[in-house]
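Shown next, in structure tokens, is the structure this report addresses.
A single protein chain has been omitted from the complex, and every remaining protein chain is retained in its original position.
Let's turn to chain A:
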Amino acid sequence: MAVVAARRLLRPERRWFSQTEPAGPSPASGPLYPPVVASITAKSKAAQQRRLERFKQQVHEAATVEEKLRLYGKLQRPKYMVYPQTFALNADRWYRSFTNTVFVPGVPPGALSAGAAPEAGGAPGAGAPGTTTTSGTAISPEPAAGPLPPLDMGELRSLACDALLQESFYQNKKRPFLYRDQEHTPGPFLTQLVSTLAAFLSGRNPLLAASSLDLKPEVNYYWHHGEEVVAHGHRKGRVDPVRFQIDDKPHLQIRVPKQLPEVVPLDSNLGDVPVINHKPSKLPLFKKQYENKVYIGSKVADPCCYGHTQFHLIPDRLKRERLIKARLEDQIEVVYRSNGIASLFAWTAAQAMYQGFWSEADVTRPFVSQAVVTDGQYFAFFCYQLNTLALTAETIKNNPRKNICWGTESKPLYDVVEDGNVKDFNDEVLLNLVRFLLNRPKEL
């Protein structure tokens, strides 16, 4: 404006007047107009993209992890409820496709043998029952005195047999109520076995000494995977991500303050993920709308924010005898596998979200957890490595990483309990259990 006024004054002068004209607006002050971007509120694909980007930016810039989780699960829509313990046939194949998991039969290589080797930690006598508290307070182990003696199988066997006999033989219990067999004997036996073994081994494994044992905790996880077109309702015709929620209640859970070591490198390819082109409702899987919860068993501020081992008890309706009676023998292993895969995926993914990772900010280090699925007599061991959280339709396109689950078949720990004797005790299963409990990071 000042320029124009100056020019009007200058115009009556003669042209040869050698005053330089004042320059225009200096280019260093920036462009005149704001950037041309799509609208935020319009009904267009570009506006939809811009709203998505704004949401992602909001989550990226959230100050705390609680705020991130709150924003991540703010929008509630109907979602598929994935049950780890399900009667659906061939559920483990469907669950592997939902969670982008490769299943490798057998125990993970190398990870278990390191735990059994005696290492300096403390006297085995410090592991008297009751040292592992349930409130998660750390118990500092005694200073290292030297290499420990090798594990005494006899002592471990006697511990396990004691727990078993106490629950099933010595204790006078009334007949279990209908369909409550599992919580009558195998449930308390599992709790007792795990707590005594963990207390016994906490002398060898300082991680166990600093761990927190949860009884019947809740584990929840919410994620998107794939896309579908909305069929009914006022949102008909729109393309929506397929939403899943796992709400799991393991029987027991051990949480530790330090991450378990990775089993294989982050980008390893050990197999293929099954591709299923049908809708998840054909499994059958059902939709409901409720709170989108992400929870590992304790809140974010808890120091024990990484997972070590979960223990699952198979419910009455999925017991071996019932499946054999219904002539579904091949589904027995499927029950164990689907439980292991779904529960461990939910736990490891929730742990990763507690560290601030999510589907747009993928994990930079693998998260490893273990699980034991049992029905009281038969035990199956699983180890899960979470390599990627990016399962949404656009993030999975260029994602070569896959999650990996190692799992064994179910093997019996004992045959029968008769007259105060446990017949055919299987030492291998107990050894596997002990190795799982002794698993710890290399530094410790």
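Following the convention adopted for this analysis, contacts are C-beta pairs under 8 Å (C-beta built on N, C-alpha and C of every residue); 3 or more make two chains touch, one makes a residue touch a chain; residues count from 1.
FYI, contacts and distances are computed from a predicted model.
Chemist: The chain dropped from view, which UniProt name applies: "Cryptochrome-1", "Large ribosomal subunit protein uL23m", "ESCRT-II complex subunit VPS25" or "xyloglucan 6-xylosyltransferase"?
Modeler: Checked against "Cryptochrome-1", "Large ribosomal subunit protein uL23m", "ESCRT-II complex subunit VPS25" or "xyloglucan 6-xylosyltransferase": the hidden chain maps to "Large ribosomal subunit protein uL23m".
Chemist: Among the options A:Arg235, A:Lys282 or A:Arg322, which residue touches the chain absent from this view?
Modeler: The missing chain is touched by A:Lys282.
Chemist: From the list A:Lys45, A:Arg175, A:His232 or A:Arg327, which touches the chain that is not on show?
Modeler: Answer from the full complex: A:Arg327 touches the omitted chain.
Chemist: Touching the missing chain, which residues of chain A?
Modeler: 87, 89-90, 276-279, 282, 284, 327-328, 330-331
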